[in-house]
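One protein chain is absent from this view; the other protein chains keep their places.
Labels for the chains are A, B and C, by order of writing; each one numbers its residues from 1.
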Amino acid sequence: MKKIAILTGGGDAPGLNAVIRAAVKTAIYEYGCEVIGVRNGYDGFIEEEGIVPLEIKDVRGILPRGGTILGTVNRGNPYARRIIRDGKEVTIDVSDEIIKGIERLKVDALLVLGGDGTLHIAHELSQKGAPVIGVPKTIDNDIGGTERTFGFDTAVNTATEAIDKLHTTAESHHRVMVLELMGRDAGFIALHAGIAGGSDVILIPEIPFKYATVLAKVSKRVERGYKFSILAVSEGAKSVDGEQVFSRSGDEIYTPRLGGIGQKVGEFIELNGFETRVTVLGHLQRGGIPTPYDRWLATRYGAAAVRLAATGKFDRMVALREAKVTDISLEEALAVPKRVNVNSDAVLTARNMGISFGDQ
Amino acid sequence: MKKIAILTGGGDAPGLNAVIRAAVKTAIYEYGCEVIGVRNGYDGFIEEEGIVPLEIKDVRGILPRGGTILGTVNRGNPYARRIIRDGKEVTIDVSDEIIKGIERLKVDALLVLGGDGTLHIAHELSQKGAPVIGVPKTIDNDIGGTERTFGFDTAVNTATEAIDKLHTTAESHHRVMVLELMGRDAGFIALHAGIAGGSDVILIPEIPFKYATVLAKVSKRVERGYKFSILAVSEGAKSVDGEQVFSRSGDEIYTPRLGGIGQKVGEFIELNGFETRVTVLGHLQRGGIPTPYDRWLATRYGAAAVRLAATGKFDRMVALREAKVTDISLEEALAVPKRVNVNSDAVLTARNMGISFGDQ
Amino acid sequence: MKKIAILTGGGDAPGLNAVIRAAVKTAIYEYGCEVIGVRNGYDGFIEEEGIVPLEIKDVRGILPRGGTILGTVNRGNPYARRIIRDGKEVTIDVSDEIIKGIERLKVDALLVLGGDGTLHIAHELSQKGAPVIGVPKTIDNDIGGTERTFGFDTAVNTATEAIDKLHTTAESHHRVMVLELMGRDAGFIALHAGIAGGSDVILIPEIPFKYATVLAKVSKRVERGYKFSILAVSEGAKSVDGEQVFSRSGDEIYTPRLGGIGQKVGEFIELNGFETRVTVLGHLQRGGIPTPYDRWLATRYGAAAVRLAATGKFDRMVALREAKVTDISLEEALAVPKRVNVNSDAVLTARNMGISFGDQ
Partner (left out) sequence: MKKIAILTGGGDAPGLNAVIRAAVKTAIYEYGCEVIGVRNGYDGFIEEEGIVPLEIKDVRGILPRGGTILGTVNRGNPYARRIIRDGKEVTIDVSDEIIKGIERLKVDALLVLGGDGTLHIAHELSQKGAPVIGVPKTIDNDIGGTERTFGFDTAVNTATEAIDKLHTTAESHHRVMVLELMGRDAGFIALHAGIAGGSDVILIPEIPFKYATVLAKVSKRVERGYKFSILAVSEGAKSVDGEQVFSRSGDEIYTPRLGGIGQKVGEFIELNGFETRVTVLGHLQRGGIPTPYDRWLATRYGAAAVRLAATGKFDRMVALREAKVTDISLEEALAVPKRVNVNSDAVLTARNMGISFGDQ
């Protein structure tokens, strides 16, 4: 193994730099390898100035920094590159060019740090001969075959701190506070932060909710003397009622204003007589200094990925299982995306706490 | 001085509990006074269960806690109480009942912890004989006659941490990040957090901006190789162009979507070709553990307010001047609300840093 | 199941209150049980005022608080109670009194939140008929049979933040910074924080070190242009050389000053020509707001312990395995204390990073 390339794809996640640093150090110290960085996702292989050398000095001090020194793009699928041709937007396949770039650079192993989408592409490029090793990255924790992705712990921390902050205002002002969190298909952030922050309602994509049930929970708390409530809502939470929002009387229907599900839930509760505030945490969840846990996991992933590359096994992904870093095939990892298990002890615990998922 | 009452009014601000604790301890330890708490603002004087005793044990452990153990209401003006009478909402004046409540309880001094609105009412009640002492509270730092209000430092911390978090994502993704911060009439939070967080544009109510100037700044940065920008925007920032948002070509006019000024600025920049994300920090700025500075200032205010009460001087407010806690008349404090001095060294420093206020 | 008792024993650990809250809520909401708290460890069963009722209102707001509302004692072994009798200290066995206390109170299940020592006692009391359920608590993460104990993540956070803080001063001042961390027999805190904080040397009880090897690492860094080094040292780290500290010339032997191993290592390096500072983090690692992870894990443990009690199975401990909360016998949990596996991917990763364990 003489040359390793590293690329980062998809949304930002705290810990990317820690993986890069660990991979560079392991490659250079342990294997005497050359390391190159691919800038802004797969595009780096076909763009000018897309490749940068990575030496020890380039990774100094980056361990606690969010973001990625390599840059990233959200929609960088080489199988469906959108370009403007003759004034019209068309979709073309540039995957062969990527492969050529990898071959031309004589890359012995390509570490791909990404989420579901980026890893799917890695797996496909692997079919065309690219020596790919995946490193699972997503703040949503929704990649199969691994107990944990890096970035998730930091996102949960940011979300929980937000709940902590809303708590005092909610209590002092007797208000309902709705916090919309990331999670389009998987509700892990809302579930973890909701439990860790002591929220009263958690709405996640895996458990469809009823507006009326959520309202009943808020009302019941008021009856018991708790004039405030905290709702942690995944952006991908769905109601079984669809999009309609009903007034107190129940027979008037309002068209919900623009906005996500957090806005709709908040509006519904406000319409039914409880002063409500909605906060959308948004990109704050992707940034910041990675937590010690994420730096720890990311560093182990980065080193393990290089050790795996040295064994010559590709089309695989490093993964955490039973608290150990091991590796699995990308095919297995991507077969079934991870979702909140609605029968897990975690969900059961939330119910034990009196937290409502809006379903019963 | 035998009996002191404490009430908290207006929006939540970190440090309220620290003031309450300091006042209770000082009153009991130093003056052997009885202390009572007035719940949910001025209303506590006329509502059942509106008064609670405050002893040392009641303030144990509350120093680092956000919110207020007394509760608060946002719109609790006794001169303009909105009630439902004969099925219609009418406005009545209940200030005489408040005065009667104060007299009936034989309160020797009433500490009012509040912002501009709450303190105005205190000053008016003072004219009717209430022995009022004000304690300046607002996360906006916009009360006259004092160099600082408690709650502000915590809000600036929360805002700066948010800018820090957005920074890494902005840089990794080559994006424009707009952060809308509190500050309807005064831009202190955006100014302080914008400088402390290293933002590129700061828009505040005191300096009207031009959309085109903001866009020019973002564009100029891209030319210089910085593909991202961070904008810190007060919710009360105003453009000299009014509400219209123009497209890149300059001749098409879009109706801005619902949302605040942060949304409008973000939409404008996106329309002109830069990928943009908008985050509204909202109530997160009001909550959380008060910073050591805010606990320190709030504690000094609480103790000083009781010492001031003991001198028998009322209709006054404790204030910070030249790093010392002193007191001024409420009239003076309320005469001119504090605004960002556009000629101050702070604004000049921001300009020195290359930060644009969107005005030139 | 009609009555559950909860007690906390041993050193403080962040998350104890989260377990108590979860157990109380689950017991009351799910099982309609009465819950009592045992104050200050096992002693509560035989002391006056040793038992307090625990209702929902008693656990309000305690989720994010460090410490334990029940109090704890470090050396509360009922099998070896030290008392003063006839002017002399003697050791007596009061375990039967504890059992009588449990029976008299008609406790159906006793949740014991503690570390190795406290759980050993629980297991022994179990042999005498006490309906014991253990919850593994230790900031050291050294309890067998579970992948994680609560309190550990918070301790690692505190330790990593300390390394982060020392980093800038070390670098600016060209100094060697030694940070002594908790861990008498297990080096998990130093290992995790050392990797997460990017330290250069990690000394743990599981890997005996040589003074000369540590010095060689520091010297080699200076040769490479890094004039500073950070050493993360478990309090239980042991040198193969014993306690002697040698000067630069190698033939002079100094008697080390009083102090722990961190002090000795620091003195040795200073004696050999590098300006060095030693910080002992001490009890700061036991306190503070539990991290979201610890609150999440503690809450799951608390709820699971009550659910386990309801099944009537005792002499068991809740445990985390493959990211799921399950339960194992106390016997199994206590059979072999957990230590850092010196062949684990984590230790290997540290070596890959160029971190020295002082052994080779």
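The rule is simple: a residue touches a chain if its C-beta (ideal position, glycine included) is under 8 Å from a C-beta of that chain, and two chains touch if they have at least 3 such contacts.
No experiment lies behind these values; they were computed from the predicted model shown.
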| item | value |
| --- | --- |
| Neighbouring displayed chains - absent chain, whole complex | B, C |
| Touch with the omitted chain, as defined above, among C:Thr68, C:Ser95, C:Ser199 or C:Thr299 | C:Thr68 |
| Sole contact to the chain not displayed, among C:Glu124, C:Glu147 or C:Glu171 | C:Glu171 |
| Touching residues on subunit C - with respect to the absent chain | 8, 11-12, 14, 16, 65-68, 71-74, 158, 161-162, 164-169, 171-174, 177, 257-258, 277, 279-284, 286-288 |
| Chain not shown, touching residues in subunit B | 22, 25-26, 29-30, 63-64, 147-148, 153, 156-157, 159-160, 164, 192-193, 195-198, 291-293, 295-296, 299-300, 303-304, 306-307, 321-326, 344-346, 348-349, 352-354 |
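The rule we apply is simple: only the chains that are shown with their structure count from here on.
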| item | value |
| --- | --- |
| Set of chains whose contacts include both subunit C and subunit A | none |
| Pair of chains whose C-beta contact count is the highest in the structure | A-C |
| Between subunit C and subunit B, distance of the C-alpha-averaged centres to the nearest whole Å | 42 |
| Where subunit A touches two or more other chains at once, by residue number | 164 |
